[in-house]
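Here's a structure for you.
Selected chains only, in their assembly positions.
The letters A, B and C name the chains in turn, as written, and every chain counts its residues from 1.
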Amino acid sequence: MSVISAGAAPPTDAALAEVALSRAEYEAAARLLGREPNHVELGILGALWSEHCSYKTSKPLLRALPTTGAAVLQGPGENAGAVDVGDGFACVFKIESHNHPSAIEPYQGAATGVGGILRDIFTMGARPVALLDSLRFGPLEEPRQRHLFEGVVAGIGGYGNCIGVPTVGGELYFDESYRENCIVNAMCVGVVPSERLTRASARGPGNAVLLVGADTGRDGIHGASFASVQFDDSSEERRPAVQVGNPFLEKCLMEACLELAGDPRIVAMQDLGAAGLCGSAAELAHRGGVGVEIDVARVARREQGMTPYEVMLSESQERMLVVVRPQDVDAVQQVFERWDLHSDVVGRVVAEQRFVVRDGGAAVCDLPLDVLVDGVPQRTAPGPRPERAMTLEHRMWASPWPMEETLLRLLRSPNLGSRRAVFRTYDHQVGDATVVRPGGDAAVVRIPGSVRGLAMCTDGNARYTSLAPRRGAAIAVCEAARNVVATGARPVALTNCLNFGNPEVNDVYWDLHDAIAGIADACTALGVPVVSGNVSLYNESERSRIAPTVVIGMVGVIDDVARHCAAAFASEGDEIAVAGPLAGRLDASELQRLGFGVNAKVAPDLDLDLERRVQSFVGEAIAAGLLHSAHDLAEGGLGVAAAECAIWSGLGLRAEIAELTHPPDGERAPFEAAGILFGEGQSRFLISYAREALVQLQDLAARHSVPLRALGTVGGSRITFSGVLDVSLEAARDAYEEALQPSA
Amino acid sequence: MIFIADVVVHLKPVVNDPQGLVVRDGLRRLGFADVHGVRVGKHIQVELDAGDEQGARAAVESMCDRLLRNPVIEDYRIDAVRAVAEAAAAS
Amino acid sequence: MRFGIAVFPGTWSDRDCAHAVELSGNEAVMLWHKDRDLRGADCVMLPGGFSYGDYLRAGAVARFAPLMEAVVEFTEGGGLAWGICNGFQVLCEAHLLPGALTRNASLQFRCEPSWLRVETDSCAFTASCRVGDVLQIPVSHGEGRYVADEATLDELERDERVVFRYVTPAGLAVGAATPNGSMRDIAGIVNPAHNVLGMMPHPERACEPLLGSADGMRLITSVARSLRRDGALAASTR
């Protein structure tokens, strides 16, 4: 019973390109509707059928992820995932990408990325307690890359600092593959008493739909489709697509929404994100199994002369939709007014599952919701699984430099060195809850009103994923879990952001397919479900494509936050050991990249069962109070990890590795010291403990069948691996702190 | 010769200007009910050596294109270029 | 004692201040910017944040809030007002304190530990400290560079109104220990009557060893003790 008469002639190719629909998709839409969509409908379909909104390529693949578990309160499908973290609290979290906008305007692109992910959390009634970021750029020596890097960091800080949510962690890599497409992912973690968790599904025909917050301007129209096409040289002309965020307004919006969360007068809340009013209203109604009618004439505008199409697709920031019963509208509006927020009733819930847009009187769009939200033809593999060239085992062992110089170069590398230049510009303490600050492994934030703490981190080494998408993605999950475990936390759930190139390219599609399989492998092995995530495709330009980049955001729980474990050494005289297997190979390591350019061939091995055992061992050792510090071995291997523990604590170390380079049991051929020190073998921690704890630790390690190698002791003011490497703590610290400084 | 150029950089009219909104509301709260709108931008004073006014203006234009404004979201105009006696007004 | 904590739109240390005050065994009440009611507070805290986004200038708009009229009146009658970070900026904009807080010399936001040397114990806020004590209290701001003309700076020093200076952990004022480029390493000052304090660092973030330092608690305790003593005095002379 559409009130819309059939559209005119089918659109031209140019008109379809404008809304990023293929001819086949257009024809599918016309078939489903039984008529040609009109101009407004076409734009709305284009936005909602974009990869960004519809997940047409990734949705079938994402089904492979394990998303259930005893603690899961909300899996994927809502604005964010939620897990039960004990004491009646739910932890709500999600990660999201803002790669494309950040490439065009780094400050605002990153800032509005933070604004967007914050809304996803407080929409669910949770107070955001922490932000994290995951950033990747081209080589830092290049002025354009430094410009992007500095702009993005300033934007993240600018938004988070102003709104008063601490940015407690993140990660940062520089690599050629990101020269033309940077990666900016932001994660937000919130906390809410479980019974106040709010869902975004509209109910009750006749209920009012309130639009709250910023006035609507022509911001980012086509943002959703924009994120779903690759960059070409005409991207410049789409520049008005960049939005300027207003963290102050969002702060007021957040406080007002949190005041209303759990209030029975609120039927549903939904933030406005991709595809603006269209995307949000459609999702809200679709989740609730109802329809919605929006009158664009009632939407407050920032600019004059906006068309219904522009109003519906505007991606103006800092806006929310709130569904309330008609009799409660006044009272709810008063809450917003107290925060000086403007709100208007812009529509209502209807029983029939349709998406109707009016401009004052006449309907300008009338589409069945299932066509709009679920109708897009899902994409399948563009071709058969490609044969991957079998890579010969490369086995690189040696460093081009003497060991001392090797260590200092690694510490000075922008990929490994101190991130202080970044996190000192982020308020990481507001909220009075940051127990472990940025700079170590995972950050730890206590849950206000509880003795529990949340450990959290983002991780993902794209070098491994590009060599072996499945294993690399599994490594990302394991590494994230390791970081959380090192603080004494138990990993409970994760979120993920899949940043890939154009999935219409067969290789890219299969990389994505395999990476998802790898996440699933590790999740299953470690018993950690996926509760939310985001997919960012088309991260490529005419000239280059990003390495497949899987970013894992992990959250863990510490039952008593006062008993968390530090990464830095604790006291002189403690013993140190490596828990986990020996490394030897330098393939795919940071040292290989620095010393020999990008010629990695083989990603590190991963034994998921061993990984699980090593993590259990460390977790139990911390719980039993046996460890004084724990730090996972990641990029740069044992040598860099040991130097970090020393730099962070101001305590040196003396270690013996002769026995490792020439293993008495002949377990393998003799290792080069470089391989032992800087190889990036997985499933390992560097731990320190009081001598008296050794026997108990050995017992525990034996019980978990985990190798435990004593290395030496903490103390002095040098980093010494006898006969192999000996540098002063001061030299190491200077190199480490220099890593991100401009080379003057 | 020494010139001083006044450059005005503003967000493009279509771009959201949160700062302008807060100042507008602040003024209204102070009783200035007749304020319709406020936009806040930058005023940049550049002191430079150049052969003549045309040269100075051309240089400043190129500075705007390369550094002073962000072409993605900002417009600029050069308000005035004037010769100064000798020594500096801006430092 | 009862601490009133001002909440402007954009304030974010309000909850942290309340937490710290409650931890100290005192009472915290929130004061809404649109009200003129101080709710019987013995000391008013103006917490950190970005009131009104700190657009235009930090603190410039908040200064005109109805609540500020009550605060001015309260301090004129000798009441204690304690501006922290954005609160310091508001107090300067309101001319309850001299000078101004401008963009950090680095032009960057700075969140890191800082060390403050107590320069005077002649105000309620440091009454339980000793001159020369070094407190570890973090900073977190983008506009904390204190500036004033030379005459004002001289006057501040002469009248013992510089309360805190940024120093090294060993207590030396060396300029480089100042996170924002403040003139004469100034981190906090009081008004001539010594009842209005403005400081950039965040003592409310340094009230528990678990969070890295408990030195900030000494300031809250100082205030509470001074208030109790004055209250007792007032009662005994009544």
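Keep in mind that, in the parts below, contacts are C-beta pairs under 8 Å (C-beta built on N, C-alpha and C of every residue); 3 or more make two chains touch, one makes a residue touch a chain.
Remember, predicted model here, so these are calculated numbers, not experimental data.
> I see a single representative of every chain type. Please write out the full complex as a formula like label plus count.
Each protein chain kind appears in the complete file with these counts: A x1, B x2, C x1.
The working rule: only the chains that are shown with their structure count from here on.
> Quick check: how many Å separate the C-alpha centres of subunit B and subunit C?
The computed centroid separation for subunit B versus subunit C comes out at 35 Å.
> Taking each chain's centre as the mean of its CA atoms, how far is subunit A from subunit B in angstrom?
That pair's centroid distance is 38 Å.
> Quick check: what residues of subunit B touch more than one other chain, meaning two or more?
As it turns out, subunit B has residues touching two or more other chains at 18, 22.
> Considering subunit A alone, which of its residues make contact with at least two other chains?
Each of 246, 248-249, 340 in subunit A touches at least two other chains.
> Help me check something: in the complex, which residues belonging to subunit C touch subunit A?
On the subunit C side, the touching residues are 9-10, 12-13, 15-16, 19-20, 48-50, 52-55, 108-112, 138, 140, 142, 202, 204-205, 207, 210-212.
> State the interface residues of subunit A toward subunit C in the complex, per the touch definition above.
Residue list for subunit A touching subunit C: 154, 157-158, 161-164, 246-249, 251-252, 339-340, 423-435, 437, 446, 448, 561-562.
> Please give the residue numbers of subunit B that touch subunit C in the complex, ascending.
On the subunit B side, the touching residues are 18-19, 22-23, 26, 29-30, 40.
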